[in-house]
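Worksheet: one structure, shown below.
Note that one protein chain of the assembly has been removed; the remaining protein chains are unaltered in position.
Our next item is chain A:
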């Protein structure tokens, strides 16, 4: 996993609640056996019509969001299927940060394993940023070490993230390697 300490990027506002992983990456794209190449299928049926043409009214298709790398969404982002293809698709498309009032548990974990920072934030703040990103070109700077988000005017907001997850993201640690250091404990457990 690629380490991530700080990320500054253009915000794409997705003003929808309960965005499920079937929308993030539809099932017909889950048949690949690699972890890469899923970005082209991100939000596929929202981005493309039945003939595969871009839907011009869908936000992410608009030129002003071309380089978005911070996704802001409504409550319960990533609900439904456990498919890790969802964070793979987000990452491959270019998103490194997702901010929402709440996340589905499995998605939250899957995001962390792939170097995406999932940030849970009060709904009022999310709504405020959502509106700003809808109205103007809006950029946020996310500093994981400081657990701080700043807009271009340097207004700062702080966020929570479990220390354990933060360390892993900051260092890009291989979790399996860390666990295998405890192999004697696993063996002892199995001998019980």
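A few points about this structure:
Note that in this section contacts are C-beta pairs under 8 Å (C-beta built on N, C-alpha and C of every residue); 3 or more make two chains touch, one makes a residue touch a chain; residues count from 1.
What we mean here is this: contacts and distances are computed from a predicted model.
In the listed set "3-isopropylmalate dehydratase large subunit", "Pyruvate dehydrogenase E1 component subunit alpha", "CheW-like domain-containing protein" or "Aspartate carbamoyltransferase", the entry agreeing with the UniProt name of the missing subunit chain is "3-isopropylmalate dehydratase large subunit".
Of A:2, A:50 or A:135, it is A:50 that touches the chain left out of the display.
By the touch criterion stated above, the residues of chain A touching the omitted chain are 15-18, 20, 22-23, 26-28, 30-35, 45, 50, 75-76, 79-84, 87, 102-106, 109-110, 113-114, 162-164, 174-176, 179-180, 182-183, 185-186, 189-190.
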